[in-house]
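For this depiction, one protein chain was excluded, whereas all remaining protein chains were kept in their positions.
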Amino acid sequence: MQGIIQWATQAVIGLVVGLRSTWRTLLEPKITVLYPLQRVNVSPRWHGLLALPIDPETGNDRCIICFQCERICPDRCIHIEAEGKGKERYLTRFDIEIDKCCYCGLCVEVCPTEAIVFVPHYETSTYNRARLLYSLSDLHQAAPKEPIARGVVGGVRG
Amino acid sequence: MSDSAHPPAGHIRVAPIDRAVEILDALPGGGVVLTTVESLLNWARSASIWPLTFGLACCAIEMMQAYATRFDLDRIGVIPRATPRQADCILVAGRCTIKMAPIVRRLWEQMPEPKYVISMGSCATCGGPFYYDNYSILKGIDTVIPVDVYVPGCPPRPEALIEGILKLQEKIRKEPFLRRRSRVGAGLGA
Partner (left out) sequence: MALRTEELILNMGPQHPSTHGVLRLIVTLDGENITEVHPDIGYLHSSVEKMLEHRTFAQGIALTDRGMDYLTALANEEVYILAVERLAGIEVPERARYIRTILLELQRIASHLLWLGTFGIDLGAFTAFLWCMRERERVMDLFEAVTGGRLHHVYFRIGGVYEDLPEGWTDRVLEFCDYFLQRLPEYDELLTGNPIFKVRTQGVGVLPREVAIAMGASGPVGRASGVAYDVRKADPYEVYDRVEFDIPVYTEGDCYARYLVRMEEMRQSVRIIRQCIAQLPGGSIRARVPLSLRPPKGEVYVHTESPRGDLGIYMVSDGSEKPYRVKIRAPSFSNLYALTEMMRGWKVADVIAILGSVDIVLSDVDR
């Protein structure tokens, strides 16, 4: 009997202590982000979508068709095809299967001209899986409008 | 589907509500009433999607983060249920192995109609990083169950998942829910 009373008292004390913490938390400032209305400030390094930004000097992307990103990709989701010879070579296909991509950033790391970059954008859900194959024009569009300065990727980026 | 393929009318028990929908739809001006009722019902349904708590792999952790304090999915009426019988929606979060595929299919079949599927992450969408050189992972959950919304990412941020759920809500709001139900009941197919 003695034990039961002691146990019950302990349980009640435990409940009161727990509820005290609950009440204290209730009065603290809230940390919930009301997502569609408010947004979290995503870090500049965030591995969001991949994009090919347009260089304002040339009016085209900076890809030199070295196939390094295609070779390093662990998921083999980048497909590049090019036509022409020497300096006249141009891209005919630059597809990223964004549904296969694992956002590891190895392609961004190996790119010698910073042609392929991460953009802090993440809202890409879709009803149709075929829309997840991003072609060259999609990747151009995904890039931010203002040009990204050279030398910021993979080094001193903040 | 030809008429001869239909079972005789006596064999199908059409629910009274479906009969009422059929009659209402045929009446002049009934379509307007039906659409209004439907949009009201759809509004209610879209605001209370109850998904099954079904975590397979890494994406389940981001799903838990979305249920938790910072993103709080309860705000938009998403409350996790532990059994498929009470769920409207299944969130396939993570890679699905060939051993697990029959169980996912059975869980989906145990859910009552109408039901929806959100494929979360690269692995559930198409196999993702496990697509090549792999003998055990299913190449996309849509080979087993029909998927409504794909959320790419590895893993997607909780916000991306919430965006996917909002997309599903949009889809639910536009559905001719009662009409499709009555057509299924009459054996005409969706």
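Chains here go by letter, A and B, matching the order in which they are written, and residues are numbered from 1 within each.
In this text, a contact is a pair of C-beta atoms (placed from the backbone, for glycine too) under 8 Å apart; a residue touches a chain by one contact, two chains touch by 3 or more.
Not measured: the values here are computed from a predicted model.
Across B:30, B:55, B:77 or B:176, the single residue that touches the chain missing here is B:55. Touch with the hidden chain on the side of chain B covers residues 52-58, 60-62, 64-65, 68-70, 82, 84, 95, 97, 99-100, 103, 107, 123, 129-130, 132-137, 154-155, 157.
Interface residues of chain A with the unshown chain, by the touch rule above, are 7, 10-11, 13-14, 17-18, 21-22, 25, 31, 42-43, 45-47, 72-75, 102-106, 109-110, 118, 154-158.
Here, only the chains that are shown with their structure count from here on.
Averaged Cα coordinates give chain A a centre that lies 26 Å from the centre of chain B. By the touch criterion stated above, chain B contacts chain A in their complex at residues 69-72, 75, 122, 125-129, 131-132, 140, 142, 147-154, 156-160, 162-164, 166-167, 171. Listing the residues of chain A that touch chain B in their complex gives 31-36, 39-40, 42, 74-76, 97-103, 122-129, 132.
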